[in-house]
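The structure under discussion appears below in the form of structure tokens.
A single protein chain has been omitted from the complex, and every remaining protein chain is retained in its original position.
Take a look at subunit A:
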Amino acid sequence: MAKRIDVADLNIYYGETLAVQDVSMSIEPRSVTALIGPSGCGKSTFLRSLNRMHELIPKARVAGKVMVDGQDLYAPDVDPVAVRSQIGMVFQRPNPFPTMSIYDNVAAGIKLNAKRMRTSELDEIVERSLRQANLWDEVKDRLDKPGTGLSGGQQQRLCIARAIAVRPDVLLMDEPCSALDPISTQKIEDLITELKADYTIVIVTHNMQQAARVSDTTAFFNLRGIGQPGQLVEIGDTATIFSAPANKATEDYISGRFG
């Protein structure tokens, strides 16, 4: 669990369009890295290239290297399906499977990976994952009810439980709180801080306070100009980025004079 990620010279394309240019960065295990930057600068695109979700879009492709503990995710012999089962993802809008119960939602990933498993073992994993996601007490009496019957914040924690049930190496989150109220947001932020002990977490956020609160490292992405690809402007210790950024654009963005 909790692997390091080294990205080298990553270029990400939609067809012929270069969307993100020349990103290189290192992400430490058991840390939270926040990706910030104005809308359209390629944060989601970059995040989705870290678990090979990007290439599911027709004609989308990636050039460069993403090393996870030294293994290149884009090496020819690597199975993208295996990559996605090792690197979990939480989306902007909570998306528990509406045709499945709460229990089945959490168990979905495990059932994919390990076909045969004793019920007691599965029960244990489901409970453990829901506890880790701080959702167990709220749903333990209605595990057989549909996941869509929960509140938005609960649904998002259910999605986190679903993602961590398979014990991935890395957890990617794309604006996980943007559809949630402040209390639910608070709960998810607390959860992120707890999960850091076991996982490498990368989170996209538009909320500067959130980035400052939960992350250890912050990466600022920006567009070079209108119609130009997005790029990584600077990455560093969150405290440093927020107090003394090296780049003028970063300072403008963080202080709200931009974007």
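Methods note: a contact is a pair of C-beta atoms (placed from the backbone, for glycine too) under 8 Å apart; a residue touches a chain by one contact, two chains touch by 3 or more; residues count from 1.
One rule holds in what follows: contacts and distances are computed from a predicted model.
Asks: Which choice in "Related to indolepyruvate ferredoxin oxidoreductase, beta subunit", "Phosphate transport system permease protein", "Cytochrome c oxidase subunit 4B" or "Hydrogenase, methyl-viologen-reducing type subunit delta" gives the name that UniProt lists for the one chain left out?
Replies: Per the UniProt record, the undisplayed chain of the complex is "Phosphate transport system permease protein".
Asks: Decide which residue listed in A:G109, A:G230 or A:P245 touches the omitted chain of the complex.
Replies: Result: among the candidates, A:G109 touches the missing chain.
Asks: Which of these, A:A82, A:M117 or A:A239, touches the one chain of the complex that we don't see?
Replies: Residue touching the chain left out of view: A:A82.
Asks: With the full complex in mind, choose from A:V23, A:I36, A:C159 or A:I235 the residue touching the hidden chain.
Replies: A:C159
Asks: Using the document's definition of touch, tell me which of A:Y14, A:F97 or A:W136 contacts the absent chain.
Replies: For the chain that is not drawn, the touching residue is A:F97.
Asks: Using the document's definition of touch, tell me which of A:N51, A:Q156 or A:T205 contacts the absent chain.
Replies: Only one listed residue reaches the unshown chain, and that is A:N51.
Asks: Given the full complex, what residues of subunit A touch the hidden partner chain?
Replies: Subunit A touches the missing chain through residues 51, 53, 56, 58, 81-82, 84-86, 88-89, 91, 93, 95-100, 108-109, 112-113, 148, 159, 162-163, 166.
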